[in-house]
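Only a single protein chain was left out; the remaining protein chains are all shown in position.
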Amino acid sequence: MTLECCHISKAFGGVQALADVSIRFPPEGIVAVIGANGAGKTTLIDTVTGIVRPDRGQWLLDGRDITGLSTEKVAQTGIARSFQGIRLLPDETVLDNIALAVPDRGSETLFSAFLHFKTSTRRQSVVEEANRLAGLAGLNGRRHDSVRWLSYGEQKLVSAVVTAATGARILLFDEPLAGVHGDGVGQIVSFAQQLASNGRLVVFIEHDLAAVRRLAATTVLMDHGTVLAVGPTAEVLERGDLLEAYLG
Amino acid sequence: MWQQLLINGLIAGSALGLLAASFALIYQTARFFHFAHASVFTLAGYLTYLFARTLGWPLLVSISASVFLTGVAGWLLYVSIYLPITRRDAGPTSLLLVSLGLMVAIQNIISMAFGDELKTLWDRPVGRGLSLGSALITPVQLLTVISSFVALISLAAFLRLTRLGLSLRSVADNEELAVVIGLDPKKVTAVAFGIGSAIAAISAILASFDTGLTPAMGFNALLMAVVAVVVGGVGSIPGALLGGVGIGLIRNLAVAVVPTAWIDSIVFLVLIVFLLVRPHGLLGESPSRR
Partner (left out) sequence: MAYYILHLVTLACILATAVIALQLLVSGTGLLSVAQAVFLGIGAYSGALTATRLGLDGVTELLVAAGCSLLVSLFVSIPSLRLRDDYFAIATFGLQMITTGVLVNWVGVTNGPLGISGIGPFSLLGISVRSPFALLGLALLVCVLAVAIASSIQASRYGLVLRAIRSDELFAQSLGKNTLWFKVKIVGLSAVLASVAGVLYAHFLTYIDPASFTLMDSVQLLSMVVIGGGRPLDAAAGTLLLVLLPEALRFLGLPAALAANLRQIAYGILIVVVVAFRPQGLFSRKQRAT
């Protein structure tokens, strides 16, 4: 599946958050999107996932125009995203959060909701898949805990797993490492690597340049709503002149 | 006849607009539907009755005392009940339910204390009114329109020109930002409750002169005020005023066309129509999807 945006622009009031952004993403692999705060990175993801409607431009999936589709429809086409901060169900278990993401339309009809006599009955295949992913991420010990009791880093890891559990071929992570320290970073990084090795496209927004170097084959540098550079990570990170705009 | 209905509508509308504006003021800062506002309304009427009729105080003194005490009562409701509950992580639904509980309790306390029969505030014969073309304006109506006008101008001036008013508008507009610039939303909300309740008191006293007092008067008035607020645009005080005048007009003009019994239903139908066609009301912001 190829994802592409053409001439995406978006203004909020007087602020031009995105100005004529065009990016052709590779069909698979890991792409990092970096840039200073306010560069428009999250807004860009918002425009493809139905949260913000672009003023101009289009998003194309395999050549098909998917601009302006609602959030749930976008997710159904095979593009999933995580959010800045934590968006999970704090009172449900880690396993249930993941299981919720695993597609199971059959269990989501009202009819199928009757005749459940035991607590928390889930379809066998869904439970297996959720367990598999939890194992992959190293969360086995925490599977049955309420998300509320996990550390911030663990919750961010669960977030990443949930996004992956959707089965989407294109995964967009918004700052998956923000606020995570020590081992947590390593866990999320290795999980992301396993995802990409399965023919998926993983796009992530990050400020942690070390992680970017480790993970991403390609990097997009954004600033003030425009794309300053796109290319192999090593090259983009060598561009001292551009990085000054980012760091300085 | 139309002129009379129009005048009636505008005047009734101004009193309703006053109540609606006070409700909107509180909603803007507190961010939940404070249904106990109805009890505060009722309380004001009965306090005035208590002072003026039972204790025999001069009318003006009774009214002032009542307005002041009602403002305090509103402030007290927030500070002693809503605020502590907010601290326990309660959402708008919980607060709405609490306000409903308070409304029911207070209305019935008043009913127990004063009885359910209709009471009047003013027993002396009313003087002659004013004529405007083919319409007649009673002294009470005159009082209503003047008081509403003065109250609303004062409110607008307060909100626009004083420091406290500015704080109120800041918190209503963007609470997070207001905190950043050093405002305490809790204190500001408490003030909003006080002022909003005092304004509701004025509206209540005007209504009492017009149609007398019953324990359910606040509830009935608030039902209309909620429609006015939604039609005017939730979150807009001028909208609430406009909505109030609009509803007042509809209610009075509809009398000529529709049997009286259906008038309330017409108002609620207007509510539904607005929700379908223009949910953000006349002056509210267009609703975002989230």
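Think of it as A and B in the order they're written, each chain with its own count starting at 1.
Here is the rule we go by: a residue touches a chain if its C-beta (ideal position, glycine included) is under 8 Å from a C-beta of that chain, and two chains touch if they have at least 3 such contacts.
Given the structure is predicted, the values throughout are model-derived calculations rather than measurements.
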For this session: Using the definition of touch stated at the top, determine which of A:33, A:88 or A:188 touches the missing chain.
Result: A:88
Seminar exercise, completed: Touching the hidden chain, out of B:50, B:183, B:223 or B:282, is B:223
For this session: With the full complex in mind, choose from A:7, A:116, A:144 or A:213 the residue touching the hidden chain.
Result: A:116
For this session: Using the touch rule from the top, list residues of subunit B that touch the missing partner.
Result: 81, 84-85, 88, 90-91, 93-94, 96-98, 100-109, 111-112, 116, 223, 226-227, 230, 234, 259, 261-262, 264-265, 268-269, 271-272, 275-276, 279, 287, 290
Problem set entry | Residue ranges of subunit A at the interface with the undisplayed chain | 49-51, 70-72, 75-76, 80-81, 83, 87-92, 96, 99-101, 103-104, 107-110, 112-123, 126, 162, 166
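By definition in this document, only the chains that are shown with their structure count from here on.
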Exercise. Taking each chain's centre as the mean of its CA atoms, how far is subunit A from subunit B in angstrom?
Worked result: 48
